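Some notes on the structure that comes next.
For this view, one protein chain was removed and the others were kept in their places.
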Amino acid sequence: MLLRIMKNNFLFSIGIIVCSLWIVIALMAPLITPYSYLAQDLAHRFQAPSSLHWFGTDSIGRDVFSRVLMGSRISLIAGLATIILASIVGMIYGGIAGYIGGLADEIMMRISEMVMAFPGIILAMTIAAALGPSLYNTLLAMVIIWWPNYARVMRSMVIANKENEYVEAAKSLGASHFRIFFNEILPNSVGPVLVLATLDFGNAILLFSGLSFLGLGSPPPTPEWGAMVADGVLNFNYWWIGTFPGLAILTMAVGTNFIGDSLRDFLDPRLRKEL
Amino acid sequence: MRKNLRVLVALLTCVLLFVVGCGGSKDAATKPEASDGTKQLIMALDPDYETFDPGLAYEVYALLVLHPVYDTLMQFEDNLDAPIDGIAESHEVSKDGLTYTFKLHKGVKFASGNPLSSQDVKWSVERSINLKGNGAFLTDGIKSIETPDPDTVVFNLKEQDASFLTKLTYNAFGVIDSKLAMENGATNAPDASTSDKAKLWFDTHSAGSGPYVIESYTPKVEVVLARNKNYWGEAPYYDKVVLKAISDPGTQLMMLEKGDIDIAFNLGPEHVKQIQDKPGIEIKKAQSMTLTFLLMNRDPKIGGPIANPDVQKAIRLALDYQGMQTIAGEGSITPVAPFQVGFLGTLPPRDPKTAQDIEKAKELMKKAGYEKGFKTTLEVATLAVEGMDLPTLAQKIQNDLLQIGIETEIKTSDIMVALDPYRKGTQALSLWYWGPDYPDPNTQLAFLPGNPVGLRANWTAAMNPKLVELGKKAAVEVDKAARVKNLEDIQKIMDEDSAFDVLLQHARHYATRDNIKGTDYIDLYKINLKNVSAK
Amino acid sequence: MEDNVLLQVQNLKMYFQSESSFSFNKKYIKAVDDVSFELFKGETFGLVGESGCGKSTLGRTILGLYKPIAGKVIFEGEDIVSLKNNRMKDMRKKMQLIFQDPSASLNPRKTIEDILNEPFHIHKVGSKVERKAKIKELMNRVGLSEYHLSRYPHEMSGGQKQRVGIARALTLNPKLIICDEPVSALDVSIQAQVINLLEDLQREYDLTYLFISHNLSVVHHICNRVGVMYLGKLVETGSHADIYHNTQHPYAKALISAIPNSDPDQQKERILLKGDVPSPANPPSGCRFHTRCPEVTDLCSQAEPLLKEVFPGHFVACHGVE
Amino acid sequence: MGLLKYIARRLFFLVFLVIGVSLVVFVISHSVPSDPVLANLSQRNIDNPEMVEAFKAKWGMDKPLYTQYFIYVGNLVQGDLGTSIRTQRPVLDDLKDYFPATIELAIFSIIIAIVFGMLFGIISAIKRNSAMDQLIRGISVLGVSVPSFWLGLMFLLLFYVHFGIAPGPGRISPYLKPPVEVTHLYVIDALLAGNWSLARDALWHLLLPGLVLGSFTMGLITRTTRSSLLEVMSLDFIRTARAKGLTEKMIIMRHALGNALIPVVTVIGIGFGNLLGGMVLVETIFAWPGIGQYAYKAAGNLDFPAIIGVSILISINYVVINLLVDILYGILDPRVRYH
Partner (left out) sequence: MSDDIGQDDLLRINNLNVQFRTSEGVFRAVRDVSISVRSGETLGIVGESGSGKSVTALSIMNLVPNPPGETSGEIIFNQQNLRELSTEEVRKIRGNEIAMIFQEPMTSLNPIHTCGKQIMEPLLLHKGFSKKEAKARALELLKLVGIPIPEQRFKEYPHQLSGGMRQRVMIAMALACRPKLLLADEPTTALDVTIQAQIMELLKNLRKEIDSAIIMITHDLGIITEMCDRVVVMYAGQVVESGPLKELIREPLHPYTEGLLRSIPTITKEKQRLHTIEGTVPSPFEMPFGCSFQPRCNYSTSNCSEQAPDLIHVSPDRAVRCWHHVNELGKD
C-alpha cells in the first residue's frame, strides 16, 4: 500500500524519504557526527560553515552540524512521547465520556473545553517556571495542552459507533458494558484517533521546539533545536547558528506533514470514492 | 457568482497593493529628522524598570530615567570614587560623622513652576522611608531630618556610615515636588506603604526639578523624556529622549545599523565584534561593576563533596578564566575576590593565562578524597549578564570541571525561581551575578562569612573568624589608608579560602551612532542622558 | 389459549428526550406510547408502519435495549422490564434480534467466526468443540460455507451478511426473534431467498417472529397476524385476513392501498393521504391520525380512540369504527 | 430565539471557564516550590522579615490559599483582576495596554491567512492533482510546518538586515510618535487622526510579524478549503446542479463554495486561537509589545495575578471567537440549530 501511494503522490514520497532520513540520523547520530556534540573549542568559536564544520560552530566552539544531528533524537522522542501520552489520555477520557453520555459527558466535555480554552503556551510557561524547565516538565505541559483534541475525536467516534447496529447486536446478546466498550466500540474508534495522532506529530515537534526556544526545554548542553535557534537569535549575525537547527525543525515537520496530509487524503473515504 | 469572484480578487488586490504601496513609498533604512525640527535622541535598551516613582524604583535602569528627572543632593559625574554636589550647593559632615548638613541651590524651581525648598527634600526622603520600597534600605541609617531654613537640610544618622554620601545619589533621595505629588495622592505619612496612591501617577508623570520630565511611558514600548523648560541648570541638547524597550540585543544591533536608533545599549561582546568595521557606528566599552561568580555551598548536607574547602579551592584552580573571558568578551577581567576593580582597595585582577592549574587542582581533589571525582548539579538562571548568556558560561564551566573529575548536570531555571533556593542557601553549586547596591566597596562585604551572601553558601562566621573580624573593621573604618589595608587583607584571605569563585567582572558593551557624544558609561546611571549631545 | 402466549406487551411506553440534558423544559419524543399486544408461540406477528412510527423502538424495547418509562413486557410469564442484570442476561438468550442493515450490524473488524463465537463468549456456554460444531451447523443451515468463517463482513455480499446475522441470532437457540426490516436493504432476488430461509428456520427451530417491516407485501406474505402502528400507537391489530381483507382503520386502509400494483390489468382506487406524518415530538391531539384522515370527524381531534376489539381478535383504535 | 438561548448558554459557560482557569492557576501557584515573595522583593528586603510580612500582607499571601482564592473571585466579580506583583499596576490596566497590540497583529495576520488561504485552497481544489495543486499543497504544508520563531528570525535577517526592504521590529518606526490612542490599534488610530504616513508605517510594520504569525493558519485554511471543496464537489446536490446545466464555474461559486466554507469557518476559529498562542514567540522576535510578552514575563516572575489575568483574557477570547464562529456557522448553514 505504501509503495502504491508513493508512486502516485509526489509529496508523500518526499515526506517518507525525509522522515526515514531523520529516523536513520536519529538512530545513528553518535556514529555519524563528525565531532562530539559537547566538545568545546573556544579558539574556533563562531566559525562560518566550512569543510571542517559543515554548519559552522557556535558561541563556545561546538560543531553545529553534530549538534543538529544529535538534536533529532530529542525532537523525535518529544514528538512521539507527546502524541502517545496525549492520545492515550484523550482516548480514555473521551471514550468514557462518549460511552457514558448524558450529564457526565456534558461535564467532562466542558472540562476538556476549559483546558482547550486555556492558553496552552502560558500554561506550559507557568508549569516550567514553577517546576523548573526540564524535558519531563515540558512534556507534561504539552500533554496537558494536547489531550483534549484526542478526547474530542475519540468521544465523537465512540458516540457514532455506539449507535452502530453491531453494538446493539452485542447488547441484545447480553454483552457487558466492559465487553461492548472494549470489544465492539474501541477497536472501531481508535483508527481516526491514531490518524489524528500521526498528523499531529509535526505539530508536537513544532510546539516542543517553540517551548525550548523560550528556554522551557531540557537544560543545556542538550542539543535541542529550539534552544539552538534561540542561541542563534542571541548571536544574530552568525546566521548559521540559528538557521540550521531551524531548517532541521522545518524539514522534520514538513516531512511528517506531507505524510499526514497525503494519508488524510487517502484515508478519507469521501475523497477516495471513485464512483 | 461572478460577483463573489470579483470581490475576492478585488480584496486580494487591495491587500497586495496596500502592502506593496507601503513598501515602495517608504525607505525603511533612513531616519528622517523630525519635521518640526525637534532634536530627538533614541536609545534602545532592555529595560527592567517597573515604576518611575522615585520612592519605589530600585531597578538597574531606574536611575537612567530618574537621574535626569529628579535632582539629588549628591551625584556622580564620572568617577564612582567621589560623589559631588548635585542640587546641594555645598555640604558639611560633622566631626563625629553623624550629622550631614546640605545647603541647596537658591531659586530652583520644579518643572511645574513650584519653588523647591528643603521641605521638599525632607518630604521626599520621608516618603521613601515610609513607602518601604525595594530601595528603602538606603535610608536605614537616617535618624532624623531637619530643615532649619528653606535652603538647608540636616540629616542625623544613627551610626557612622562611610558610604552615606554615595547613597544620597540614589533616587530614593530624589527631590519630589511635594505639592504636586500630594495633589496626586502621594504622602510621606508613616503608613505611606499602604496609603500612598501616587505610584501609577508617577509612572507616567514626573514631579522633579531635573533637566527632563517624563512625557509619556508605555510599558514594554517606550519612555519619552521631554526637556524641562524650567530647568535651573544648563539646558540639555536634546528636546526629547526616547528610550525604546527592545529586549533583544540582535534587534538593537540591527536597528542601530539601520540608523533607526542612536544608542544600542544591551550588546553582548559578540554583537560588538560584528559591527566593528561598520561605518557610522561607535563602539563603546566600559568596565561594568557586575560580577559573575560561582557559589559553592559549605554545608555538606547540601553541597556534599562541594562543601569541602579543598574541593572549592580545586575548582578555583581548575577553571579556564581565559576561556571565560573570551566568552564574556573583550574587556572582562577576573578579580581575585568579590571586590570590583574600580573600587577603593581592590587588588589587581588575576592573570588569566596563569590562573588555571589543573595539576594542583587534581592534587587538592586527591587530598580531599575525591581523586575519582563526583557528580553534582550546577544551577544557573536563564538570563544574560552584560550581554553574556549565563547558561553558555555554565556549559563552559561544566566542561572545565570535567577535567578534574567533577561531572555536573546543568539545571536552568528562570531567575525568579532560582532566586528562592539561592537566598535560602540550598544550592550546592550555582552560577550567579552580583551588582553593587551602591557604588562603595562596603556593599561587597556581604560576601564575607556570616554575612547575607556568605550565608547563602552556608559560610558561617565560625568558619573563618579572622575574615569576619577584618570585615567588621572595614565597615566602620573611616581612615582611607587603613580601609584599603583592611580590604586588601580580606581579598588575600578570600583567594585562599572562600565559598565563592569570582569568575568575571564584566565589560559593558554598547554602541552609538558616531555623530553623538557624551555617552560615556557610568555604572550608576549607565548613561547620563543630560550630557548627551550631537557632535 | 393462555399457554400459547409467549410474549405480552402491556401499556408499554418509551419516550426519548429530545433536548440536551441541561435544558430546563425537557421535550419528549413519544416513540412508543401505550402499546399493548400479545405474541403467540410459533406465530409471525408483523408490525407495519412508516418510518418514525416507533415500530423499531418497540422491538428494541421489548428486547430490553431501551428501558421503557412505563408498561410491562411479559415473556413466558415474567416481566422482563424489572429484571436484574443477571436474570436479564439469561433472558437474552431466549430473544434475539435480526437487523435491517447487514453491513452495519456486523462488527467490521471481526471475522465471521469471531462474530458467531461472540454469543458463546458472552454467555460462557459450550466447549470449544461444541461451539465449533454449532457454528458449522448454523453456517450450513443458513446456506453459507465453512470457508466463509475466516472472512470479514466487507468481503461478503449483502445477502450473505444477512445470513450471518440470522446465524448469529440462532446460536443460543432463542424462542423469539425480532426481525427488524430484515429484507429491506436487500435486492429483490435476494429478498426472496432470505424470506424463504426465515420461513424454513421458523419451522425447524420452532421460532416465534416479531416481524417489523414497512413493506406490506412482505408482511402479507410471511405473517400470521399483523399490527399497524402510527406515531407510536398501535391503531389496528388482527389476523392476516383481518388486516388485509377486512381493513377497518382509515390509516391501515390507506397504507394497503398505497402498495404499488403489480398487476397491470388491475386498476385500483387509491386512498391518498394528505400531507406528511407529524413529528412524534409534538403529536396531534386526540386521534393522532386525525390531521390526515379522510374520514375525520370533530370527535377525532378531541378524544383519543382506544384499541377496541371490533371482531374477535381484531382490534381497532378509531372513533369511526363501531 | 434558539440563537439567543445558545449565546446565553455559552456566556453561562464563560463564568465556569473563568472560575476554572483562575482555579487552575491558583492551584499551580500553591504547588510552586518557589515563592513569589522572594521573586519580587529586592535582596536587601528579603533579609528583613518585617518587609516580607508587609509584602505578604499587601498581597494577601498570609492567608490560606482558599481564602485568597475567594477574595480573588470576589474581586473578579467586581471586575477587579487584582494587581500585578511585578508591575504593581492593576492587571486590568496592564491588559488594556498590551492587548490592543496583540489584537491588531492577530487581526492583520488572520486577514492575510484567510484571503490567501482560501484563494490557494480554491485554486488547488479546482486544479486537483495538477502541478499547481502540488505547489500549493507544498506551500500550505510549509506554512503549517515552519517554526514561527525561526521564520521570524529568517525574515528579519533577510528582509530587514540584508535587503533592507522591510521595517524592523516594533509597532512603528522608532522615530515616530504613536498616534493618539482611541482604539489602541495604531493603524486605525493613525487613520482616525488623519495621519496617513503613520498609518502606512504602522501597517508596514505589521507585515513581517503578520506573515510569520499567519503562516500556520494560512496553511491550515488552504488545506481545509481544498479538502472541503473537493468533498462538497462529490456530493449529490452538485450532481443536481450539473443536471440543471450550470457551468463548472457557477457550480463552484454558487453551490460548492458556500457549503465548503462551513468547515473552513471552524478552522479560522481554531486558527485565531492558535494565533494568540503563537504570539509569545512572534512577539519575542519582533519586539512586539503585546500580551504574549507580558505573559512570558509574568510566568517567569510567577506573577500569578498577571498570569490569571492573561489566562482569563485569552480563554474568554477563545470562547468569544468560538461563539462568533458558531454564529457565522448559522449564517452560512441554515440547517444549524443551536443547542
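By written order: A, B, C and D. Residues from 1 in each chain.
The rule is short, and it goes like this: a residue touches a chain if its C-beta (ideal position, glycine included) is under 8 Å from a C-beta of that chain, and two chains touch if they have at least 3 such contacts.
Everything quoted here is computed from the prediction, not taken from an experiment.
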item: Contact partner of the left-out chain, one of C:87, C:270 or C:308; value: C:270
item: Sole residue of D:135, D:246 or D:316 that reaches the chain not shown, by the stated touch rule; value: D:246
item: Hidden-chain contact residue, picked from the options C:78, C:130, C:146 or C:187; value: C:187
item: Those residues of subunit C which, in the complete complex, touch the missing chain; value: 50-51, 157, 159-160, 187-193, 195-196, 199, 214, 216-218, 220-222, 240, 244, 254-266, 270, 272-273, 275-277
item: Interface with the undisplayed chain - residues on subunit D; value: 235-237, 239-247, 250, 254-255, 258-259, 332-335
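What we mean here is this: only the chains that are shown with their structure count from here on.
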item: Inter-centroid spacing, subunit D versus subunit A (mean Cα positions, whole Å); value: 22
item: Approximate Å spacing (C-alpha centroids) for the pair subunit C, subunit D; value: 54
item: Contacts with two or more other chains, residues of subunit D listed in rising order; value: 33-34, 284-285, 300, 302
item: For subunit C, residues contacting two or more additional chains; value: 20, 22
item: Touching residues on subunit D, where the partner in the complex is subunit A; value: 13, 16-17, 20-21, 24-25, 28-29, 31-34, 134, 137-138, 141-142, 144-151, 153-154, 157, 223, 227, 230-231, 234, 276-278, 280-281, 284-285, 295-296, 299-300, 302, 307, 310-311, 314-315, 318-319
item: Residues of subunit A that touch subunit B when the two form their complex; value: 38, 40, 42, 45-46, 59-60, 128-130, 132-134, 215, 219-221, 231, 233-238
item: In the complex with subunit D, residue positions of subunit B that touch it; value: 1-2, 4-5, 8, 11-12, 15, 18-19, 21-23, 25-26, 28-29, 31-32, 34, 40, 42, 44, 50-51, 56, 58, 132, 134-137, 193-194, 199-200, 203, 218-221, 224, 242, 244-248, 251, 254-255, 257-258, 260-261, 414-417, 419-421, 423, 437, 452
